[in-house]
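Note that this complex is displayed minus one protein chain, with the remaining chains in position.
Order as written gives the chain letters A and B; numbering starts at 1 within each chain.
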Amino acid sequence: MADMSVAHTAGASKLGRFIIYGLLALVCLYYLMPLFVMLSTSLKSLDEIRAGNLLSLPGEFRTDAWVKAWDSACTGVQCGGLKGFFWNSVSFVVPAVVISTMIGAFNGYALTMYRFRGSDLVFGMLMIGCFIPFQVVLLPMAQTLGALGIANSTLGLVFVHVVYGAAFTTLFFRNYYVTIPDELVKAAKIDGAGFLRIFFSIILPLSVPIIVVSVIWQFTQVWNDFLFGVVFSSGDRQPITVALNNLVNTSTGVKEYNVDMAAAIIAALPTLLVYIVAGKYFVRGLTAGAVKG
Amino acid sequence: MGALSIRNVRKSYHGNEILKGINLEIDKGEFLILVGPSGCGKSTLLSMIAGLDSVTSGEIRIGDRVVNDLSPKDRDIAMVFQSYALYPNMTVRENISFGLQIRKVPAAEQARIVERVANTLQIGHLLDRKPSQLSGGQRQRVAMGRAISREPSLFLFDEPLSNLDAKLRVEMRTEIKLLHQRMGTSIVYVTHDQIEAMTLGDKIAVMKAGEVQQFGTPQEIYDNPANLFVAGFMGSPSMNFIPAKVEAVGGGYGVKLESGQRTHVFPVPGGDGKLKAWEGREVLFGIRPEQITHKSESRLGLPQFQTAEMPIRLTEPTGPDTMVLVPINGKDVVCRVHPAHAGQPGESMELMFDLSKSVFFDPASEQRIA
Partner (left out) sequence: MNATVLSSTTAPAARPVRRCRWCDTLDAWLPKLVVAPTFVCSLVFVYGYILWTAVLSLTPSRLLPNYEFAGLVQYEALFDNERWWQALSNLAVFGGGFIVICLAVGLLLAVLLDQKIRAEGFIRSIYLYPMALSFIVTGTAWKWILNPEFGIEKLVHDWGFTSFTFDWLIDPEWSIYTVIVAAVWQSSGFVMALFLAGLRGIDDSIIKAAQVDGASMPTIYRRIIIPSLRPVFFSSFMILAHIAVKSFDLVMALTNGGPGFSSDLPATFMYSFAFTRNQIGLGAASAMMMLMIVVAVVVPFMYSEMRRSRHG
């Protein structure tokens, strides 16, 4: 929508634009405020926190809260900081993301380029799976994981995230593949290529953008997940989100807000980093996953 | 032995019959055109020949093999698509050699073939580019290169020129024709452009709503259309169809035409046989614009030529000719007149009708009468 302001008179438009920029800047401050507060609080000492207020700057930069959050803060009964939980998260997030993206790519390819009787039905069924509240599968899944002996294990969390993430990745890939002309696959069939050959030689090389979108989306989802983590794991196998919540709610001794904030930033850091590096793809994933329900 | 024979082929999607019993046959080296309006099933038929769509019933043979159950790769065909369908991630060279690679042609031979194809199509300088770096005409050439590299026994083209601009389209049309002459491979070529159909085809199948309306050489189809649809579809500007009453005239039969205040009855040469049954009834009198021209003295008196003076409603100069619109029996009829002889709107002019190639249709069934 170009040239909206053309019709305006110069003066009114100048004032108008001033107001617009002012509003936008104000909203920026609102969105940035919590991050700023977290960061500055994490760098203060407890005394400074008590003496100052949310917006007061730390007098000197202290990293002890960070060290404690990482190394020795108490999350429930243990007091080993977040580090173990951070690596827990890494250990199930990486395989879950890789596997669910691969599954999504294959499914999307098969469902768009090789329509078969019932392929739309299958797709519709998968999509409904995106919509259910997960609470409705928690109890049976807990029973199943227990019976399979993979409750409270990395494998169990990978399994759960793959099972419930594959619907989303399939959706991404399908929506991307419908924009690729059918004729490409037809041409390859006539050239003599089969299902797998076409996928690996032609379709996959074209899929880089959507692979990035899917990886980022899945990474954010799985890393940030709390529900599956809190239900299907316990003790020192828990993911970082659960550990963070435990850390914040552990009520032994003095409440150390600076450590809480440092811990929150540590838990947020990987996804924030992804957002900063590849925000464009992140947004694309959000809108792609959302607009087509 | 025919290069391709299609016998009673039908196709339905979910109970909808898209192709209703197609029969076509071409010899080795022939150039078959499938032409018809959008949605008539041309692409579907081509896809079935290629093996990309299954055949609901009937039989398709390529050479001496029934190919109904063969997969595309085993049919010894190559296809050029409307969108070219070049593999975007591969260079031109890789695009051309992909099919060879899958067929495990040794690398050295692949290189030789690519080079030869590139020479033939003059795309040697493009071999290391990606399709996105090519112009429309170049993509078109690469798509053809990919098809000819495998030297199949049958080429399939699905509207290969429709994405090109008018000038390029004419050039490529000529090239395809030259290529066909040189290689002598049979071709099935889908188009909805009737000029392409006329210029390229050895045989034309005019299709409508899943049926072949007429199958024959371009000239047969042009001169002797089987029905109203074919007559109207082929030729540009289209044939005039004038509702007219059949009357007995001078021992034979003729058609009664009213224009301005005047009424003319034109005797139809050889019309006595078939038109007899229609005496007193209305038929559709079909005459192409180029068969109505200005009066030429040299032809006066020949029995198939009739002249009449008619009022001009509109003129449309096209350059070589001027289209003159005159009202006949309440219809605007297009006449193709030399520009020097064309009158002005509001005037009237003497026109000469060549009735030797005129055709007549039953207005109800739209089938040819005579």
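Note that a contact is a pair of C-beta atoms (placed from the backbone, for glycine too) under 8 Å apart; a residue touches a chain by one contact, two chains touch by 3 or more.
Everything numeric in this text was worked out from a predicted model, so none of it was measured.
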| said: Using the document's definition of touch, tell me which of A:Ala167, A:Leu184 or A:Ile202 contacts the absent chain. | reply: A:Ala167
| message | In the whole complex, not just what's shown, which of A:Leu57, A:Val90 or A:Ile132 touches the removed chain? | response | A:Ile132
| query | If the hidden chain were put back, which of B:Pro152, B:Pro218 or B:Gly286 would touch it? | reply | B:Pro152
| request: Specify the residue from the set A:Phe61, A:Tyr114 or A:Phe200 that touches the hidden chain. | output: A:Tyr114
| Among A:Met38, A:Cys74 or A:Val213, which residue is in contact with the omitted chain in the full complex? | A:Met38
| note | For chain A, residues touching the missing partner are 1-2, 4-8, 17, 20-21, 23-24, 27-28, 30-35, 37-38, 41, 49-50, 53-55, 103, 106-107, 109-111, 113-114, 116, 119, 122, 125-126, 128-129, 131-143, 163-164, 166-167, 170, 192, 194-196, 220, 223-227, 230-231, 241, 244-245, 248-249, 257, 260-261, 263-265, 267-268, 271-272, 274-275, 279, 282-283, 286-287, 290-291, 293
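One rule holds for everything that comes next: only the chains that are shown with their structure count from here on.
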| field | Contact footprint of chain B on chain A as seen in their complex | value | 181, 183-184, 186-193, 197, 201-202, 205-206
| request: State the interface residues of chain B toward chain A in the complex, per the touch definition above. | output: 47, 50-52, 71-73, 77-79, 81-83, 85-90, 98-99, 102-103, 146, 150
